[in-house]
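All protein chains of the complex are present and in place, except for one that has been dropped.
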Amino acid sequence: MIHMTAADAMHLALREEMQRDPRVLLMGEGVATKRPDLVRDFGTARVRNTPLAEAIIAGTAVGAAASGLRPVIDLLFAPFLTYAMDALVNSAGKLRYLSGGQFEFPLVTLAMTGSGCCVCAQHNHNLEAMFVHAPGLHVVMPSTPADFKGLLKTAIRDANPTLFFTDMALLYQEGEVPEDADYSVPLGKAAMRRTGTDVTLVSYAKTVNVCMQAAEQLHAQGIAAEVIDLRSLKPLDEATVLQSLRKTGRLIVVHEASGLCGIAAEIAALAVSQAFDALRAPVVRITGPDAPSASSWALEQAAVPQTDAVVRAAFDLMQDAQHSGVAMRHERTAANIPA
Amino acid sequence: MIHMTAADAMHLALREEMQRDPRVLLMGEGVATKRPDLVRDFGTARVRNTPLAEAIIAGTAVGAAASGLRPVIDLLFAPFLTYAMDALVNSAGKLRYLSGGQFEFPLVTLAMTGSGCCVCAQHNHNLEAMFVHAPGLHVVMPSTPADFKGLLKTAIRDANPTLFFTDMALLYQEGEVPEDADYSVPLGKAAMRRTGTDVTLVSYAKTVNVCMQAAEQLHAQGIAAEVIDLRSLKPLDEATVLQSLRKTGRLIVVHEASGLCGIAAEIAALAVSQAFDALRAPVVRITGPDAPSASSWALEQAAVPQTDAVVRAAFDLMQDAQHSGVAMRHERTAANIPA
Amino acid sequence: MTATTIHTRLHQLETMLLIRAYEEQLVALQRQGAPGTCTSVGQEACAVGVVDALEARDRILTNHRSAAHLLARGADPKRLMAEVLGRVDGYCGGHSGSLHISAREFGVLLTSTIVGAELSMAPGVALAQKLGQGQFDNGSGGITAVFFGDGAACEGIFHESLNLAVHWQLPLLFVCENNQWQAFVHRRETMADEAISAWARGHGIATQRVDGNDVEAVHAAASQAVAEIRATGQPQFLELVTYRLRGHFEPDDQAYVDPSELKHWQARDPIHTLRAWLLDSGHVDVATLEAMERRVRTRIAEAMQFAQASAWPEPETLTTYVYA
Partner (left out) sequence: MTATTIHTRLHQLETMLLIRAYEEQLVALQRQGAPGTCTSVGQEACAVGVVDALEARDRILTNHRSAAHLLARGADPKRLMAEVLGRVDGYCGGHSGSLHISAREFGVLLTSTIVGAELSMAPGVALAQKLGQGQFDNGSGGITAVFFGDGAACEGIFHESLNLAVHWQLPLLFVCENNQWQAFVHRRETMADEAISAWARGHGIATQRVDGNDVEAVHAAASQAVAEIRATGQPQFLELVTYRLRGHFEPDDQAYVDPSELKHWQARDPIHTLRAWLLDSGHVDVATLEAMERRVRTRIAEAMQFAQASAWPEPETLTTYVYA
């Protein structure tokens, strides 16, 4: 184990995988500028600064992947993915199927998002659910430095196109990271961050920490919360969520992305279709609002799910054990705004 | 009332709104070729064939809308929206907010999708949920000729950017359409297509017909299904769905789009968060698979929710009244494939 | 005029006839309820002239109007037709239909019907060739040819693709079949100039603009371009001026087409021209050509039978191939 930031863990994963497999290629606006050591060790042919043109970066990755390379592209911020949407959704996601399996598309797309830096809606937009909805793609969004390393390595080795989302605010958080170059984290496996019997808190990325803090506070008040970090959004670890739910009977899903047709909707739907009998209370979604992210610190903070809101929701659910019929707002957005 | 196809109803709506408001403008690849009567009556300045370039068509619409025009753009098939994603998601959807309300973006984007024509995944991709997930946009997808007219008119009058999705197979279905030039259908109002007390079938676009047929078959067997046609996916008529659910206690959501983070997930989440006490059985989603649409007729049909599957699911739910704990597959995709 | 030339032209004519017959068969099938297709009628010389200039180690990307490129490359009309009809023996197992057929064994990969997507993916294929690292390519020294239309040149990706290919010095041949139409919109309604080459030249890429209905001219230009790409490692641009003789898609009554323009180009039908040239040469007689036409008809009839006898994919395979 080494202590390092998530950013360093990602860098280490890139380095190890480039070392391991000569087909791995890194492309993007500034990747060579920002990672001079990789240029030094692997050469300019494999670490390529690109023109400022996301569509061709992604398209080139698709073409290269179909030809047997394993490109990793850095498209910087998630909203810029909109320029690469055709290559990702219509080409990478569909052409394996349409070709009847003749080609594979082992490529990884990196993109940052998330609140905390006041970069506003054209740099911060948690749109991971769009890619979960699209067929043929894998989607991951880790919360710990170890997972940043492990999931990036898995994504690079995966034969499918994978979107790797980085919650910006986590990049400089530190943690223990396995040194082992063979360490990887499987796709489709959630991490149980804390066990408990009363309520299941499901989350991913930065809001896992919110849930952990909430669980801590709940514990102090006699409520045992279980915290699940999805980390892989597609494939989704349905089994772990359902198993927890069968134990606790109560579910709160928390994420920064907005609620409508988001991951929390998917988890809630999963719960009510496959663990209906186990449910002892309404499922609560605590998500970002149906609004772009504002630059102003005051508004950005107001948009983010807060520990308090999670704690309050859990209390309500415990109270609600008899299905008391209190209609809960399904989107506890702007949860820290006095309602 | 006049009897006409949905395609003609859309055309009539365009004509009436162009007549009514000189700011309405029609742009797209071939709109002038395909609607020569509009060119004749409103001139080439307002009915404009464009270069083959979706990004600039959409961007131009955004700029024109901010300047007080009311553009309607035809981007042809839904997968082509990926080229226009920045203009739609980052500009149209966000710039009103980011400008602090200085500008409005009254524009309508038309796009076709849906099975039935074997056009495959790069012409048929029901990706409406992506736009529901994105802030600042309205999304509609009608099922009857009258609604094609009424909703298109409303969308054109709406001050927000609206995505208007056409389920291709419905275009040449006929129905009664109000002649009244003032006829319009409000956004955010679902249509109750059939009332019933046992089970609520929620759907939109082509699969509304599937639900109607299922309801008919269920009726013959003593089960009274209520059929809700959402038609406006955003804003979503939560109240109508919840009210029905409080009556029936059973919910099946059906659509052709794939399930993960789709509309059915949103409806299921709504149900389990806000009508939990009313729920008497698991919520069932019957959706398209997590797969691109194939060209082959055999595969295309296999992907589409079928009446049988809805009927079977309703039966199961009625049996399941004691919450018998039978885990139901939440995605009854490829429902006509022997399981 | 050498015997080789005559032989080459005869072979090219046979391929062009095969393409024409194949497309006409699909038109007939569409009338009977099969899915519509975008035919390449009128553009056969473009496909044959360019593809004949390529080698097996080269790669091809194409678009919605791909049948000519595939057939010129040697793809089997049987399996193509099976694909169009959605049958399991198609090159893509019926998943693709006519619009995105790829055939790995012929190096025809990544066909997309999103206009411009072929341009987006082509640099990556050429990059793999240049790097010689791809499993698929093994540093064979091949080049990539990407076929696209005048419409695709209006998409922004055209600019991005050219810039990347030029700047990264990719072994990439851009082949623009400027057929004057972009679905239901005439080229002149979409751009000020009549040539796509002007845009290409702005990128400093070596560019040729030739008569796309003259298979000899196309072949000569393509051969030169391919040779220069191999020699220099730099991309080249080829604009083929041609015309879409049928509608955009079947069915399409072409009501929006100026009849005099259509007539002008019908008189320049690349197959008629080549046929006439061969007869005029005095080295080929009518009987030879008629025998050729019979061979072609037989192949298409066999293809039809094969395709129609081919099974539908099993519904169980609905989600096969989505994920690796």
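As written, the chains take the letters A, B and C, and residue 1 is the first residue of each chain.
Everything below uses one rule, namely that contacts are C-beta pairs under 8 Å (C-beta built on N, C-alpha and C of every residue); 3 or more make two chains touch, one makes a residue touch a chain.
Just so it is clear, the structure is predicted and the values come from calculations on it, not from any experiment.
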Candidates C:Cys38, C:Leu71, C:Ala117 or C:Met191 - the one touching the absent chain: C:Met191
Hidden partner chain, touching residue among B:Ala13, B:Val31, B:Leu69 or B:Val108: B:Leu69
For chain C, residues in touch with the removed chain: 154-160, 163, 166-167, 190-193, 198-204
Interface with the undisplayed chain - residues on chain A: 29-30, 33-34, 49-56, 79-80, 82-83, 117-120, 122-123, 289-292, 294-299, 301-303, 333-334, 336-337
Interface residues of chain B (partner: the chain not displayed): 22-23, 25, 45, 48, 50-51, 53, 55-56, 58-69, 71, 86-87, 90-91, 95-104, 106, 135-136, 138, 158-160
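One rule holds for everything that comes next: only the chains that are shown with their structure count from here on.
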Most distant chain from chain A by Cα centroid: C
Intercentroid distance (Cα basis), chain B paired with chain A, Å: 28
Chain A-chain C separation of Cα centroids, rounded to whole Å: 42
Where chain B touches two or more other chains at once, by residue number: 79, 82-83, 120, 122, 289-292, 294-295
Overlap residues in chain C, where contacts from two or more other chains coincide: 94-96, 100, 112, 114, 116, 156, 322
